[in-house]
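Each remark here refers to the structure printed beneath this line.
Omission of a single protein chain aside, the complex is shown with its protein chains in their original locations.
When the chains are written out, they are named A and B in that same order, and each has its own residue count from 1.
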Amino acid sequence: MRVVKNTFAAAAVAALLAPTAALAQEPVKIGTVMFLSGPAAAPFGVPAKQAFEFVVEQLNAGKAPAPYNKKGFGGSKIETAVLDEAGSTTTQVTEFRNLVQRDKVDLVIGYVSSGNCLAVAPVAEELKKLTNFFDCGTPRIFEDNDYKYVFRTSPTATMDSVGAALYVKDAKPGVKSIAGINQNYAWGQDSWGDFEASMKQLVPNLEVKTSQMPKLFAGQYNTEISTLLGANADVIHSSFFDGDLEALLLQAAPRGLFKKSMGVLTTGETVIYKLGAQIPDGTVIGARGPFGPYAPHNAYNTWFHNGYKAKFNSEPNYASYQMAQAILGVKLAWEKAMAANGGKRPTNEEVGAALAHLSYEGPGGLVRMTNGKGHQAIMDTAYGESKYANGKLEIVKIKRYPAEMVNPPEGVKSADWIKSGFKK
Amino acid sequence: MDQILPVIADGIIYSAWLFIAALGLTLIYGVMKIVNVTHGSFYALGAYAGASFTGAWLARGYPPVLSYVVLLVAAVLVTLVFAPIIERGILRFMYARDEVVILLITYALFLVLEDTIKLIWGVNPYFVAEPYALLGSFDIGGLPYPTYNLIMVGLALVAGGGLMWLLRGTRVGKLLTVVIHDPEVSRALGINVGRYYLATFTFGSMLAAIGGSFTAPTVSVVPGLGVDVIVLSFAVVVIGGLGSLPGAALGAVIVGLVRSVSVHYAPQLELFVIYLVMAMVLAFRPRGLFSLAEPRKI
Partner (left out) sequence: MSRDRTPLALGAIFVAIAAAGPFLPPWLLFILTLAIARGLVALGLMLLLRAGLVSFGQALYYCIGAYTAGALGIRLGVSDVLLQALAGAAVAALAAWILGFLLARYRGIFFGLLSLALSMILYGVIVKNEALGSTDGLNVLPSTLFGMKPHEGWLRYSVLVAASGAALIAALLVHRYLATPLGRLAPAIKDNEIRVEYMGASARQAIHVKYVIAATLAGMGGALAATTVGHIDPDMAYWTTSGEFIFVTILAGTGSVIAPFLGALIFGAIHTVAYDLSPNTWQMSLGAALLALILFLPDGVWSLFARRKAA
């Protein structure tokens, strides 16, 4: 009922502000980019695209819970332009320029790949186009550069590795040795690097048995599994995602790898809905933040989770949550900027100023834009262990870690922060 | 050194997979002189067909032991649908063109097939883990290995041996050798060259599809599955000598073992070890290990 009233109120306000409202009623065009083809489509691209569709539809109908219940962006209908993130960074830079200069989008929300984020960021700055990265993980974006128009409403990958290390220390006291299997590209190398460094800080005299780095999308891991079985480490860390992770789990299951050693899968959440039966109990599952099974019980999560599930008949995964909170953050900033300039349609600069240092509540809980001069979000994180029962994988022994414990303080580089022993 | 047995076992398992993936490529090149990029598409088609057919089979509660037959049938069927269309519909008009132009045509076809697969099966992954886990496992050097790997090794031996017999021991094979050496003279002799090309392309693609289909139970079948297979099987075939069956076998064993050694002892090198082997072999044997002598035309 309250929603309806609010819509009425909004309509009334809009009617009163008729002259400026006419301008404000111009639709807001959001360009969005995520993987629609290739191996990253199923785990990230499609769940994110579906979340995007769901949230935009809800916002346009004014059905999201307050304070997101104003129709569209400040009363303006949202229009969308969707692009595939597959292809080289050259392609992505080209298409980003086309999106901004040819399709004239008002802002861009997108990018899963860290390489694409790094390549697009300076272009967004050159074109002065507000761009919010919803998923990519590398901390380098705001650690190596300052940007005015570029934001990231999701935490960096550092949080995932530090959180995983803290959880391992808690869940497996007396851990003596670790091993890793990560994809041989920046994400895999950084994830393992941060995890290894964090573990060494937390557990003195830790032994690193082996670090396997198979080629990305290799698909065949028998040899690596043999080595890991032979290494016999207490804990095996992997930041594999989807297709590769599934292949690893399928090939490891008959050989009992993750029964012998505790598995730590930092992006494991993307596969638990599909492959629950293949994940041995007691495997540590990460969701790159308080998303999916770790999402808090708040009105936004109820709205998002249930609505998404009803619309697409599948569970939203962490990429869906990241996308949802990316849109909501920008919407809130848009409306805040609008309120600040007397209801006129805000410029990208004004929206950016409102988004910097913003704190807001989304389906994953509190998002605080405190790092990277207010452009980089930090959040709490959570890890838990898998338990398969009655045909469904559940997450048990959940531990939460406050944002300050798993993210570096503002102005400190991730790698230095871990090396300093997580100094506040 | 108790690691030595697993190193060899891992190497052979990987070699078997590589060999099955590469066999059809070398056959098609040997007969038709086509560097066939759609080979990767057929690998992916086989994987998708294998995973979805077997999934449906198991979902109906039919006996899981027969799922291996379903994998095979799925690969054969999917090839029979796509390969003749491609060969008869497009490739056969191109045989007069440059090798590289035909390569590009197969690359364009590969792009089209990538999206065709996406339109048929969507982007969500398919799994059928049952055939992989069904047979249990055995121990080598103290490490458990799934028995399914023996099926792959067996399949590689049967496919390689069978093809060898087909080419050297049968009338069809001997006629095919004639076609390989001179298609124009063959035509003059009354051999239906077009039919041999169609059969070769279909059979070679079928080998790729079977490779994909029998890999499906060990992986998650996702878009882009076939891309890496292309370059890997090229590398194997080039190391062995293009168009040579024993060469492909030796190439697969070399790459498999070298990769296994590198994963066990120097995991940092895994990323480019296959290209290093390829560059080294070509540097010393410019036409691969089992190259056929080519007449110098003056």
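Here is the rule we go by: a contact is a pair of C-beta atoms (placed from the backbone, for glycine too) under 8 Å apart; a residue touches a chain by one contact, two chains touch by 3 or more.
In this text, all values refer to a predicted model and were calculated from it rather than measured experimentally.
Shown chains touched by the undisplayed chain in the intact complex: A, B. Residue in contact with the omitted chain (choice from A:64, A:83 or A:377): A:83.
The omitted chain makes contact with just one of the residues A:64, A:123 or A:265: A:123. Panel shows subunit A; residues 36-37, 82-84, 88-91, 93-95, 97-98, 100-103, 114-115, 118-119, 121-123, 126, 138, 140, 144-145, 184-187, 189, 216 of it touch the chain omitted from the view. For subunit B, the list of residues touching the undisplayed chain reads 35, 90, 93, 97, 99-101, 104-105, 107-112, 114-116, 118-119, 231, 234-235, 238, 242, 268, 271-272, 275-276, 278-279, 282-283, 286-288, 296-298.
Assume only the chains that are shown with their structure count from here on.
Subunit A and subunit B have Cα centroids separated by 38 Å.
Across the complex, subunit B is touched by residues 36-39, 41-42, 45-46, 184, 210-215, 217-220, 222-224, 226-227, 229-230, 242-243, 246-247, 250-251, 253-256, 274-275, 278 of subunit A. Residues 3, 6-7, 9-11, 13-14, 17, 114-115, 118, 123-125, 127, 129, 132-133, 136-137, 143-146, 148-149, 215, 217-220, 222-225, 227-228, 259-260, 263-264, 267-268, 270-271 of subunit B are the ones touching subunit A in the complex.
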